[in-house]
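I'd like to ask some things about the structure below.
Let's turn to subunit A:
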Amino acid sequence: MPPTDTEPGSPTADPRVCEAPGVRFEKVVKRFGSTTVLRELDFTVAPGERVTLIGPSGSGKTTILRLLMTLERPDGGLIWVGDDTLWHMERGGGRVPANQKHLHEMRKRIGMVFQQFNLFPNMNVLRNLTEGPMRVLGLPKDEAVERARGLLDMVGLADRIDAHPSRLSGGQQQRVAIARALAMEPKVLLLDEVTSALDPELVVGVQDLLRDIARESDLTLLCVTHEMTFAKDISDRVMMFDQGQIVEEGPPEQIFGEPSEQRTRDFLQAVLAS
Partner candidate 1 sequence: MEWDWQYSSDVLPDLLRGLRYTLTATLLGYVIAVTLGLVWALLRRTPNVVVAQAVRWATEFIRCTPLIPQLFFVYYVLPAWGLTIGSLTAGIITLGVHYSTYTAEVYRAGIADVPRGQWEAATALNLPRSRVWLDVILPQAVRRVIPTLGNYLIAMFKDSPLLLVINVTELLNTAYREGAESLRFLEPITMVGLLFVLISVPASIFVRRLEKRYAAH
Partner candidate 2 sequence: MSEVLDSYPQLLRGAWVTVQLTVCGAALALVLALLFGLAGASRHAWVRGLNRVYVEFFRGTATLVLLYWFFYALPLVGVRIDSTMVAAVLALGLNVGAYGAEVVRGSLKAVPAAQYEATVALNFSPYQRMRRVVLPQGFALMLPPFGNLLIELMKGTAIVYTVGLADLARVSKDVQGSTGETVAVFSVIPVLYFVIAQVLLLFVRYAERRVDRMLGRRPSRGPSLGTIAAGAPGTEAAG
């Protein structure tokens, strides 16, 4: 059952017509060795919905993003992106594990921004942005360059187009990384603690940029962050995780304002104290 058939997870989800696919986890299990990180996790993210995942470290929230980006393989359950399962494909009426080709097709819908930026240090800013569009999407060079220029303009780094990543500040690197992810025109964008590795004074610039993107695009957004104000600004819904389970979820005002669960209150208090 594709997730578009289900109720949007939040009443505040954007009602406008949206071509971005939704995301749905169906009894997803993930183990690392003997520890089970996710046990039969179920949740749905509506098309174009913006969801923030919060929770203590080890609660499985980053694992969710990594499963979606195909960086980790699930040990059980189904992950839907739009009308298709990510890790399985239809074969003769049944489902078989996905092959590389299927994963390649599915990844076209998804983009990710990493905590550590992960820009390619052997390429300048422009190459970082054109590599994917040219090699994967098959864009001609001039089109890829044009797209890169537009995105660098948007992230405010048009003048650093020829710079080497190591010459950029952390905040600038992360803005390039965001532009790089967007250059692939993903429908689902994953943000994994994108400001955690930044010096405090650089956090605001990156957050402002992401706020704009969240406001102006109709991307489905999954965001893991410890910045509660930021989470409040960009998300339609907040999900609180602990030990691989959703403790509670709801609109940001409710989760941050009047959480109903003790574990959420403890977590928020700990985050605010730090």
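On the choice of candidates, all candidates are chains of the complex that A comes from, given by their letters.
Convention: a contact is a pair of C-beta atoms (placed from the backbone, for glycine too) under 8 Å apart; a residue touches a chain by one contact, two chains touch by 3 or more; residues count from 1.
Since we're looking at a predicted model, the values are computed, not measured.
K.L.:
Among 1 or 2, which touches subunit A when you look at the whole complex?
P.N.:
Spelled out: of the options 1 or 2, subunit A touches 1.
K.L.:
Residue numbers of subunit A touching candidate 1 in their complex, please.
P.N.:
69-71, 100, 104, 107-108, 110-112, 114, 116-123, 131-132, 135-136, 166, 177, 180-181, 184
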